[in-house]
Every structure is written in C-alpha cells, then in structure tokens.
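Can you keep this structure in mind? I'll have questions shortly.
All protein chains but one are shown at their positions in the complex.
The letters A, B and C name the chains in turn, as written, and every chain counts its residues from 1.
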Amino acid sequence: MADEQEQAIFEAGIKLGALYHQFVGTPVSPVTASSLEAAIEQSIGLQPYVGEIRIHLDRAAMEENMFGYSELKGTMISVNLVTRVGRACCHARMERKGDYPLMEIVDCHEEPKTADY
Amino acid sequence: MADEQEQAIFEAGIKLGALYHQFVGTPVSPVTASSLEAAIEQSIGLQPYVGEIRIHLDRAAMEENMFGYSELKGTMISVNLVTRVGRACCHARMERKGDYPLMEIVDCHEEPKTADY
Amino acid sequence: MADEQEQAIFEAGIKLGALYHQFVGTPVSPVTASSLEAAIEQSIGLQPYVGEIRIHLDRAAMEENMFGYSELKGTMISVNLVTRVGRACCHARMERKGDYPLMEIVDCHEEPKTADY
Partner (left out) sequence: MADEQEQAIFEAGIKLGALYHQFVGTPVSPVTASSLEAAIEQSIGLQPYVGEIRIHLDRAAMEENMFGYSELKGTMISVNLVTRVGRACCHARMERKGDYPLMEIVDCHEEPKTADY
C-alpha cells in the first residue's frame, strides 16, 4: 500500500503545480472569478487520480489596474484537492501564507476496504 | 483617425497572442469545453478595448490520451474578436489553416458618428 | 502598402501578448534573469515577421519570497520589438507605466526600396 500512497502524494503535487502555472496571469475580476474557478476545477478534474477539487479565488485581493481588472496571482488561489490511487487518498491544499502561495499535504489515509458479500 | 485604427489592430493582435499562450496546454475534453470557452471569453473580455469576443473549441479535435482527456492546442481554438478604439473597429480572428492556428485581420472600419441633437 | 503596415502592427501585438502570457509566472531571480531573457528572445524570435526583439527583465523588481526567489510579473518585463511585413516595419514596446505593463506602438515606417542595378 505504501506505493499507492506515495503515488497519491506525487499526483497531488503535480496537480497543484500544474494549475498554478497554467492559470497564473489570466485576467480576472470579481465578476469573472466564478467562471475561472469553474474552468480550473473542470480542467484539473480531468487529470488522472483526481478525486475532488475545490478552487476558491480571493475576490478581495483583485485590485483594479488602470483598465479596471486584475490578473490571477498565486496568492489569490485556494485549492483543496483529494487524489486517489487504489485505496490510498491524499488531501492536499494550496493557500496563501503571508506572501507565498504555500502547497501542503493536509493528510493521507487509506480508504476502508469495502466488504464484498 | 488613422492612429485609432492602428491601435485597434494592435490591440486585436495582443488579445489573440495573449489568449493563445495563456490557455494552450489546459486539460480539456468535450465535457469541459464549454466551461473553458466561457472562462477564455470572460477573461480576455476584461482586457482594454475588447468589444466582442467569441471562442469556439473544436470538440472533434480533442483526441483522448491514455487517461481519457486531451489538452488544448492552438488548432482547436477559433476566435472572433472585435476591438474598438474611439470610433475605429478591428475585427480579427484565429482559425485553423492546415496545421497552423492562423491569426488574421478580417476587416477594419470606422463606426458612424452618432448624431447628437 | 497600407495592408502590409496594418499586418506589421497586428503581428507586433500578437508577439507582445504571446510572450507576456507564456512567461508570466516563471520563477526568476537576478541570477537566472539572463537565461530567461535569452529564452524569451529566441522563442519569440522564431515567430513569423519578427525582425528584432530585445527583452530586459528588471532585476531590482525581483523581491525575494520566503524561499529566496521571485516570479516573473508583467511589470518586470521591457520589450523592444520590430516586426517586418514586406517593406512595412512596426516598432512596438512593452514597458511598465505605473503599475501596468503597457504595450504601445512606438513608430511605423516603410523601408526604403533598395535600388537594384
């Protein structure tokens, strides 16, 4: 089971790195934030081993530039993500920590074996 | 008016280059394509001088990899875009031409002056 | 010739939008800045109609995060770019203007016809 857990952790890291560098720089505002959240969740949700993914973009951090919009920065993005490989699960997240968008493993566990009568 | 028209053309180019390189590589499938279309339209629609923008992603070109999804390629993207600077308008598009995602100016014109009685 | 000039302007816009959204978010520091400048110049230099391109990244703006590096932001990037379509040339640039990375047409001209004796 160790190998499945390691892979669940590895896959969680991949997804966080991927979404960060795919979407940072996208023009965004409080009005368009929900469509961007949906697109990020759905696109990363296609990648292998993603169980659940929830994205929240911090509207309050979207300061308007001279043309009235903002750009997606890492520190605006909160992610909660669960990857599953076999029965191993990894819950990871990204969250602003001071000025850094920190990616962390929240917890790993093994799903209970379903009884098959 | 020449200057406004030139700027409308320049701005149209910026938007096409921007959306291409922001979103190429995003995981996508026929199921998630419409959320990605919406996110692209809304984000690029925030940029200065964008009048109208319509994105269509070619579902038929989304071949499944070994994990059942695809990745956004330039040749999957059709864009119709109108930029407006003062009364100058530029209609530009991106469309697959053979194997190349060609960006072109479709037409430029000046909007009629509105009578102000 | 009008058409060639319009296309030179359009192509300049494409390149500026492209490089911005391709490279924003890249980890960078004063030590690695020159390799990133070289990679941006060489990659955008491959695109059609690029005559000259010069990139400068503002080292002084690269504030260290908690892990000792920074990330490429639009306001760190200065670009001087010349596109050529036929005999039409467009010199465009991107440069920080307050908090905005402004893209502008600097000047357009027609190259003198070379005498062919």
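The working rule: contacts are C-beta pairs under 8 Å (C-beta built on N, C-alpha and C of every residue); 3 or more make two chains touch, one makes a residue touch a chain.
Everything quoted here is computed from the prediction, not taken from an experiment.
Engineer: Using the contact definition given at the top, list the shown chains touched by the missing chain.
Structural biologist: The omitted chain makes contact with A, B, C across the full complex.
Engineer: Against the chain that's been left off, what residues of chain C make contact? List them.
Structural biologist: That gives, for chain C, the contact residues 22, 25-29, 31-32, 35-36, 38-40, 42-48, 67-69.
Engineer: To test your reading of the contact rule: which positions on chain A touch the chain that is missing from view?
Structural biologist: Touching the chain left out of view, chain A contributes residues 6-7, 9-22, 92, 103, 105, 108.
Engineer: Just the residue numbers, please: which parts of chain B touch the chain that's not shown?
Structural biologist: That gives, for chain B, the contact residues 20-21, 24-25, 65-67, 71, 74, 97-100.
Here is the rule we use: only the chains that are shown with their structure count from here on.
Engineer: Which one of the chains is closest to the middle, using the mean of its C-alpha atoms?
Structural biologist: Given all protein C-alpha atoms shown, the central chain works out to be B.
Engineer: Averaged over CA atoms, how far is the centre of chain A from the centre of chain C? Could you give it in whole Å?
Structural biologist: 32
Engineer: Need the CA-centroid distance for the pair chain A / chain B, whole Å please.
Structural biologist: Going by mean C-alpha positions, chain A sits 27 Å from chain B.
Engineer: Roughly how many whole angstrom separate the Cα centroids of chain B and chain C?
Structural biologist: About 20 Å separates the centre of chain B from that of chain C.
Engineer: Would you give the residues of chain B that are in contact with at least 2 other chains, written as numbers and ranges?
Structural biologist: Chain B, residues with two or more chain partners: 22.
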